[in-house]
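See below for the structure under consideration.
Each chain you see keeps its place in the complex, though not every chain is here.
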């Protein structure tokens, strides 16, 4: 039977891609094989469009990094202790069904962590929606937060941070990114390799249904068209089963009888069987009849593509099968042997005794690479040369400050944070609300700090500099709490890469991130690319979101943003320039998103951060906060609000710096609000200052 | 014044983890004859202000807009006066 | 009654429980007390002096919080244990299970604000003649976190009257100055109730999490007072 073009097109494959499949396997694929190729070679799973550039990102840094080809990467933060982390997007599913989309986003990224043998210890959720006065944006925001709360709280993994940004370009395509962090003894990191001929291949967790067939992978590999029928692609989350899966998987790994383990995210059984085989230089022979299902009459290709949640694939040691199966049964989970590892590198899928797919695992796992054209967009020249010296000074600085503090991009995220259990596991030393969250590692002096940051506006105005500013800000957030930045994960949210101006944004951001990571000595240990974040009416700002983990030598030596006592001296580190481009002020007070983002001198930035870090570590600083959105004025106000004290500041420090502050901050009429992105410390009075 | 009752259930193709858990619990309690248990929502309300013949259309719209999530749920309703 | 060195804690683990290890760390690392986990299918509680039903989402909180867990095999043994005077403390989901099991009166409803709430709250100590609060002062205000979606305590008027008459209300949500105002009530609980005990005073349920504030590095050590009372 010859294949109709409609068949592969419906699966999201271009004609050229189909031809390529025929060339590579030397024959027409069976329907099941075609489905398998369509998911493995999709952008979502195979990264064919982004891989060439991702190679630029550094894999090594000042802390021992652990990166290679697993689900998540990490860094060794203390002798023998590795922290694994990764961020992922669930943008399209959340736009379609915000509650389930966000919930399954949490579920998916958590699986990436425990599949490597790490216990998940924290989640962060950087979120971006349209302007809050849009009813749709409000609805999506509310439901996304509820979805994260529903799933994360039930798992008992604290949500300790994130971001909330509201801007028109995200109105048709929200960004729901989730970062997860786990802890594991370095020598116990599990692999996802299938090795050892004859070893049993076991599917565990939920049964397989038709939900989400072609969901994440197909959905994430296209723009949103108007009125598209997206129903079949929605996945439903079951956090209770996931919680049991975490416990059962970690318990099973502890026995030593597990050879390899991999979570089923997008593309379910296809992805796990093919990638575990390819990674282990082996093959697999599986029988679909054995797969527990929740609907009768499922076709082989449906089983292979289903994105039913809360499932894992596991390869156990021959002869110790029962031990492993027993652990999953104890936790009330399905666990069924569906096949065996083979030595010939072929993935064979059988159904009712019939061979429905027979492919070399490596071929399937190795999608072609596309080098897409990049082209500087028209707007770029224009914003670069915008003259901001003509922007009028506001009449009432107090009004400006009040307006900035009321901006949903700046105001506290307490409404969301209180819906998240951010304390469970009793490690949260600094809770959401500070520059970064601080977690203790029980039994160790060291602690970790973690933050997520993004800035679509800066990256839109200048993707190269913007990406660097994002990393600089994330690192600054970490030093403010007293942590040494140690490793990065990224979630790269962009528009349609097949449009050269969008791809240019992507390329410049990745280059900026690569250069800045190198300058800071930070490895990029893991990441995720989300393309096609656009509708016919809106394209999101190019938005790389970074998750950065830092290390505290002594978790007790940390700082928070609130001023601690009247009489303490306030010190502003770094230089202040007239950087107005892309600021929240320019947007709110003048309705403009233009100009160049703030100047960034990486060497100077590193020095400022080193000074701040030392002040916190040596106990000289009573508080520390970085100037970010809203600039110095907002930073001062936030430190006052957090600390419930006022502050008296002058443009130039007075001769005697130990004045008793009596008045609340009042911005001077002559000072121009800037976006100075620098740390602001308060030192204990009496400490020497310079 | 009319009374309405809306029944909202997860679409049949969608897994109902909650229902499954309740079914298992019933089995453990010895009620082995129970199967296909699914849990949904019921919304009861009083309706006023529209001529009776329009109520049904109005309620249908309310369900689509707010009460149910048509992407994952089915709904049905009855109105009595 | 057991003395400090003798008190052996057992923490029950249901599928979906997620504050079991937190309670373990608080007791083991924080208080140096002997403590073990009890799997929900175990039915032998010999050797334990105080059983804790910890927080979490037993059985996913599906159907109703605590509704399914109360039928776990261990609950028969827990009921006998309590009937014989054993110490039984339910925290958060554990409290919900105690209510469903009828070991404490009343029921939990969804928070009146309809959302999950995780934050520090203030609690006024209402009764100090329980094994869980005897190291506290009556009227003292404690800072202890809550984290729940269904902590809106309800009982009919007669039951509440009974609770009051027998001094079974152990904690109430309050403002920092100790006033039990409506604003200080995070979930709509009747009469600001945050914790109650049974008439015999050996069974207590509370929504706030003392195990989350046993180590001062986490922001408060007021939770220690519960353990101090038990161990004292």
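The first chain written gets the first letter, and so on, giving A, B and C; residue counts start at 1 in each chain.
We adopt the following convention: a contact is a pair of C-beta atoms (placed from the backbone, for glycine too) under 8 Å apart; a residue touches a chain by one contact, two chains touch by 3 or more.
All values derive from a computational prediction rather than experimental measurement.
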item	value
Number of copies per protein chain type, counted over the whole file	A x1, B x2, C x1
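In this text, only the chains that are shown with their structure count from here on.
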item	value
Chain centre separation in whole Å, for chain B relative to chain A (CA means)	36
Touching two or more other chains - residue numbers and ranges from chain A	238, 240-241, 332
Contacts with two or more other chains, residues of chain C listed in rising order	59-60, 62
Residue ranges of chain C in contact with chain A within the complex	15-16, 18-19, 21-22, 25-26, 29, 55-57, 59-62, 115-119, 145, 147, 149, 209, 211-212, 214-215, 217-219
Footprint of chain A on chain B - complex, ascending	13-15, 17, 21, 24, 69, 71-72
Of chain B, residues touching chain C in the complex	17-18, 21-22, 25, 28-29, 39
